[in-house]
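All protein chains but one are shown in place.
Labels run A and B following the written order; every chain starts at residue 1.
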């Protein structure tokens, strides 16, 4: 793999950038792999990368129906944090957080992970009780967190309306300084480049039409473009399309795919340094390094695979943003879009064995999968390599929906993000 | 934004008056106590969640408060039919 550095840029500028190597190959798939990952988004690519790099499983293919990182990886609002309430979730997301710290160096690809802090506002007494509860849990789990009062909130975010006149005045916030944002595309590309360098075949523009199951065991996938490709183990990491794949293998998942919308403003001069989220007023915003305000909405209530939602959701989100930040009223919305999020009843993911042997699913991340990308990939890779679930993944079995051991993170997941 | 025909009001109304309530035709088991944990979990949580034809339950929340079913394509968002509870859909997936 070609090493990237400032010096490299200088060197290549002398040859007019004509000699940069390809970031990844464009291979024709083999007949059989040890592991096939279905889905070339951030989670799938991270899984492939760690399989090859950490667990020595290099005979791996990632099969992607479109282009790498083209699903929710390309559509999310890039927030990274680990301040989850329950131990199981907190440990998983914090595992991811620790991998984020140093990911650019690990991948030799600048994913622009920017720890500018994330604030979850409280507007009611119950909000503040929940914030205290979560921050206390975070700290005892070794995750950074603070409870801020309204005055401290105002100091960190001067453009936020913290006045008494607001419909729901800001009473305080939880604050995770290590949280922040990352450049979403770069995460997919960095993992893809790293996986490719370790020998993983990245097969793009290839839709999986069926999972081949023989005697209750998965043995490969059927694709439109290359026919059958066999594998010892198959891991599905296809977010909103998980139920569609599960259906191919003959079982149902506790998931619903919903549209999740987001939008950006036109680029404006830096005015918002941190991520600010409000469950109660129901909106959140950060500002990208290009100057766009990156704003998220809630999910639309209906099931949808259309990568778009309904306009009232956008209206409510903008109302919330203008309510929180009155000075944004004259800023203009540039673009809106939608992703397909696979929501789980307890707002936690499924990283799990399935009723089909050797078939594993990593899904159900709902509105908050991006932040978990490295951790999700790492524990899923470990599970696929060994054929048994990683310790951190065990609480997230799909079978918890049978025995009732749910990990209810609705409070911490809060606004879709 | 969807334009939904409420079969009880007999009119098209804006989506903002309605709430989607998930997959339709999920009947509560008649004898819950006889269900295994697995069966109860399937009833509670597991869904078809198809890409394509979907029968789903909606409620005219800010209208007549009545529940009814919609057959809708979850890819194109076309509403293919609206029918009352207890009725069978005429449009079904292949």
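Note that a contact is a pair of C-beta atoms (placed from the backbone, for glycine too) under 8 Å apart; a residue touches a chain by one contact, two chains touch by 3 or more.
Just so it is clear, contacts and distances are computed from a predicted model.
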Have a look at "Succinate dehydrogenase flavoprotein subunit", "Sarcosine oxidase subunit alpha", "Septum site-determining protein MinD" or "Manganese/zinc/iron transport system permease protein" and point out the UniProt protein name belonging to the hidden chain.
"Sarcosine oxidase subunit alpha"
Which listed residue, A:155, A:209, A:228 or A:289, touches the chain dropped from view?
A:289
So which of A:37, A:137 or A:162 would be touching the chain we can't see?
A:137
List every residue of chain A that touches the chain not included in the displayed model.
4-6, 8-10, 12-13, 16-18, 20-26, 66-68, 70, 74, 87, 91, 102, 104-105, 108-115, 123-126, 129-137, 139-142, 146-147, 159, 165, 167-168, 183, 185-186, 189-190, 204-205, 265-271, 281, 287-291, 306-308, 310-311, 314-315, 318-319, 321-323, 326-337, 400, 402-406, 408, 410-411
Going by the touch rule given at the top, which residues of chain B touch the chain that is not shown?
1-3, 14, 19, 21, 27-28, 31-33, 35, 37, 40-41, 43-44, 57, 59, 61, 65-67, 76-79, 85-86
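Heads up, the rule we're going with is that only the chains that are shown with their structure count from here on.
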Quick one: report the Å distance separating chain A from chain B, using the average Cα coordinate of each chain.
29
Residues of chain B touching chain A in their complex?
1-2, 15-16, 19-20, 22-23, 37-38, 40-42, 44-51, 54, 56, 72, 74-77
Touching chain B in the complex: which residues of chain A?
241, 243-244, 247, 252-257, 301-306, 310-312, 345, 401-404
